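Shown here: the complex without one of its protein chains, the others still in place.
What follows is subunit A.
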Amino acid sequence: MNVLEVDDLKKHYPIHGGMLRREVGRVRAVDGVSFSIAAGETLALVGESGCGKTTVSRCILRALTPTSGAIRFDAGDGTVDLATMPKRAMRPLRRHIQMIFQDPYSSLNPRMMVGDIIAEPLKVNGVPAAERNARVLELLDLVQMPAVARTRFPHAFSGGQRQRIGIARALALNPRLVVADEPVSALDVSVQAQIINLLLDLQDRLKLSMLFVAHDLSVVRHVSDRVAVMYVGRIVEIAPTDELYRSPRHPYTETLLAAVPAPDPLRRGRQMKASGEVADPAKPPPGCAFHPRCPYVQDRCRTDRPELAEVAPGRWTSCHRAREIELAGVA
C-alpha cells in the first residue's frame, strides 16, 4: 500500500530576458521525477545541492505548484492528486502531511511557549483544549523532552532540543506522511546522533512514512529503507538502501559513494571517480546529463537520454550501460 506516488513530476522556472522580459529559457529544477513511498517506509532523496530535492518536497507540500505530473496521495478516505488540487482544497489535507525543517532556530516562533508551538496544529484542527494539553505531554514524552519544557520559550533550548520540539509539532496530528528536509544537517555530531536515534525510534513505534531529504550519504544509510539518487532534476537510481551502497547501478551513485570520506584512516585514498562539476539545470547536457563527467561514457550517452528502468527486482537505474558495467560500492 503506497502512501505517496509521484509520477513524472516537473517543476520548471521560466528565465526571462531581453527588453520585453520574454521567456528565454527554463530552469528544469525537477524534470520528470517518479517514485513511491509505501506505508511505514522511509525513502531518502539524495544528491548534491541544486539537484532538485527541496523543489520535490515543496511540490509535495504544495508550497510550490508543479509544472506537470501527478502526486497521488492516500488521504485515508481516498486517493487525491496533490499536483492539480486547487490550493484551497489542500487545507483539510495539510494535517496528513507534516514537515520537519532543517534549521531548528528559525522554524520555531521565538515568542510562543513550547507547549503552544506543539499544540498549534491541534488547535487549528479543532482539538479541544483539555485534549490538547494531554497530547502535548504525550508528544514531549515521545521526543524525550521533560514536561516542564511546555512553559518555556524556544531560546531556552539547544539546537538538538529545538529539533525535538519541531518533531513533536510535526507528529501532533499523526500525519500520514512526514517530509523532512535535511533535518540533521545543521546539528553537531553528538546532537545529530541523538536525533538520528530518535527518528529510528519513531519509525519503529509509529510506523512513520517519511520522505527524508538529505545530502549526507552516511546519515541516509542509517535512517532510510530505500534511496532515490537525483542528478540535475532527475532520479538516476532507486534501490533498497543496503543494496544501493553495496552495489550501485548508476555511475553517478558510484561517484557519490567514492567521494564520501569514511571515518577510517585505513580506507584512505579512494580514487576520484568523476571530474568536473554538476551541470546547470538551465542548460542540462543532451543525452545523459551525467555524460560530461561519467568515466563510462559512450557515444550514445551524448545524444540519447536513458530512462529509469528496472534492471533487477526493486532496482531502478537510468543508464544505457547499467547491465554491462561493474560498479564499486562501499561494503
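Please note the rule applied: a contact is a pair of C-beta atoms (placed from the backbone, for glycine too) under 8 Å apart; a residue touches a chain by one contact, two chains touch by 3 or more; residues count from 1.
Basically, contacts and distances are computed from a predicted model.
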Missing subunit (named according to UniProt) among the choices "Succinate dehydrogenase iron-sulfur subunit", "Lactate utilization protein C", "ABC transporter ATP-binding protein" or "Transport permease protein": "ABC transporter ATP-binding protein"
Option from A:Ala83, A:Val219 or A:Cys288 whose C-beta touches the chain left out: A:Val219
Touch with the omitted chain, as defined above, among A:Gly52, A:Gly69, A:Pro104 or A:Gly160: A:Gly160
Missing-chain contacts mapped onto subunit A: 48-49, 158-161, 188-194, 196-197, 200, 203, 215-219, 221-223, 225, 241-242, 245, 255-269, 272, 274-275, 277-278, 330-331
